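With one protein chain held back, the other chains of the complex are shown just where they sit.
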Amino acid sequence: MRGPVLRARGLVKHHGRGQSLVRAVDEVDLEVHAGQTLAVMGPSGCGKSTLLHLLGGLERPTAGEVWVAGRRIDTLSERALARLRRRSVGFVFQAFHLVEELSAAENVELPVLLAGRSPREARRRASLLLDRVGLADRARHLPSRLSGGQRQRVAIARALANEPLVVLADEPTGNLDTAATLDVLRIFEDLRAAGQTLVIVTHDERVAATADRLVSMRDGMFVDDTRLTAAHPRGLGGLGGMLGLGG
Amino acid sequence: MQDAVLALLAKEPAHGYHLHARLRRALGPLGESMNRGQIYVTLARLERAGLVVGERAEGLPERPERKVYALTPAGRERVAAWLAETGWPKPDLAEFHLKLAAAAAARLADPLELVAAQRRELLRRLREVQQAALAEPAESGAGPLLEGVVLRLRADLRWLDVCERAWSGAGAEGG
Partner (left out) sequence: MGSVVLVVRLALADVRRHRAQAAMLLLTVTVATATMAMGLSLHGVSDALYERTRAATAGPDVVVLSGESGPDVTAALASLAGHPGVVAHHGPYRIVYADLATRDALSSPVVVHGFAETPGPVNRPLVTSGRWVRPGGAVLERGFAVALGVGVGDRVTIAGRSYPVVGIAVTAATSIYPWGAQIGPYGGPSDYTGLAWMTRSDARELAAARRLPVTTAVDLRLRDPAAAESFRTTVGDDHRVRAFGSTFRSWTFTARQDMVILRNAQPILVIGSWLLGFLAVTGVVTLAAGRVAEQTRRAGLLKAVGAGPGLIAAVLLTEYLAAALAGDALGLMIARLAMPAVAAPTASRIGDAEPTAAAVAAATVLAVAVAVLSTLGPTLRAMRTATVTALAAPAYQPRRRPRLTALSALLPTPLLLGLRLTARRPGRAVLQACSTATTVVAIIVLLTVHAQRERGYGLDGSTALPNLRGLHDRRLMLAITVLLIALAVVNTLVFTWTTAMEARANMAVARTLGATPGQITAGLSAAQLLPSLPGAAVGVPLGVLVYLFFRVGDTVPPRPSWMLGAVLATLLGTAALTALPARLAARRSVARTLSAETA
């Protein structure tokens, strides 16, 4: 598709009033193109989660505009936003937010059912996606019997259920240990290779390092915007150079 | 060390013992083991390389301590190049720390910019190593090494956060 998948202009989100006014997001402009992976880093309280909510239509901006796939979303009704979330946007949260009394497969089926597809189609998509994240053998398990990393993988599968244009992830590795983080990173790499557009909010450098583009945020504003291409070329000794080997 | 000394001279010419004092102060407890002789050896080397020039204070016998050292144009160029450089041959905390201090004292560059630039470089490296690690088959045996590099880079990135906090809060401190 032409044009950016996500676009924000002059995005502002304020909380409170007068003395207690908090500028969660302060005049942010952003464009994310198809197939890009964008990482948003910053200290806690800098507004990155709020930015993600605004991009996905979970919150309305105080001022500014947001476009998803060329369609303006900050003026949509709640119903239209819900339909947007069915088709265009998938969410991954730090706390996983799986439904505790549904199995992994049933959790992944849920968005497909909400989109109005048949139960058979939902089952098909669910087993496909669980296979993709490597949890095909755990499809019937309840979240309480899955480790943190496995739960987050189920959450990612759920976010992909309706083939969204963009996946928005809010601190996806925040509650995970090292091994689980690597699993999630692997999945993100696979998604990137498959051309999925990703926006990841994180304070973990490893996660940020998987992105093509890194934006730093402080006090609601972007303070840095970099392309993370390969480190300056050293040829074969590139990695070795990092160890001080070969001069 | 050499580059740090050069950068310290960028603000104004200084005596050897003056430079020593400033280095000691910048390094804090970690600098106590540094003896004064090292400074003069470094200064002599720099003079031979044509990056500084020493002027004798008038009317005094020829002793190294009495010399006032100043940067040559070549020296200034070297300082500028050193500031812009983001090579990170082996983690050398002292050197980067002095780089920030000197840049701030001489108003040669914004320390926060330096930190951000170094951070970008380290992130690029982290990305490279990480992609290599993920692509590496499980049996290869190089896994731990790559993991070690990742861990070091992460630690360095954390330290850069510390530097950023320190320099954005304190503002430019006098060397």
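The letters A and B name the chains in turn, as written, and every chain counts its residues from 1.
The rule is simple: a contact is a pair of C-beta atoms (placed from the backbone, for glycine too) under 8 Å apart; a residue touches a chain by one contact, two chains touch by 3 or more.
As the structure is a computational prediction, the values presented were derived from the model and not from experiment.
The undisplayed chain touches these shown chains across the complete complex, A. Within the complete assembly, A:E101 is the residue of A:E101, A:D131 or A:D225 that touches the hidden chain. Although one chain is hidden here, its contacts on subunit A can still be listed: residues 49-50, 53, 56, 58-59, 78-79, 82-87, 91, 93-95, 97-103, 106, 109-111, 113-116, 119, 122, 142, 144, 158, 162.
Quick note on the criterion: only the chains that are shown with their structure count from here on.
With each centre defined as the average position of its C-alpha atoms, the distance from subunit A to subunit B rounds to 38 Å.
Subunit A makes touch with subunit B in their complex at residues 182, 185-186, 189, 205-206, 208-210, 214, 216, 224, 226, 228-232, 238-239, 241-244. Interface residues of subunit B, counted against subunit A in their complex, comprise 88-90, 116, 120-121, 123-132, 134, 149-150, 153-154, 157.
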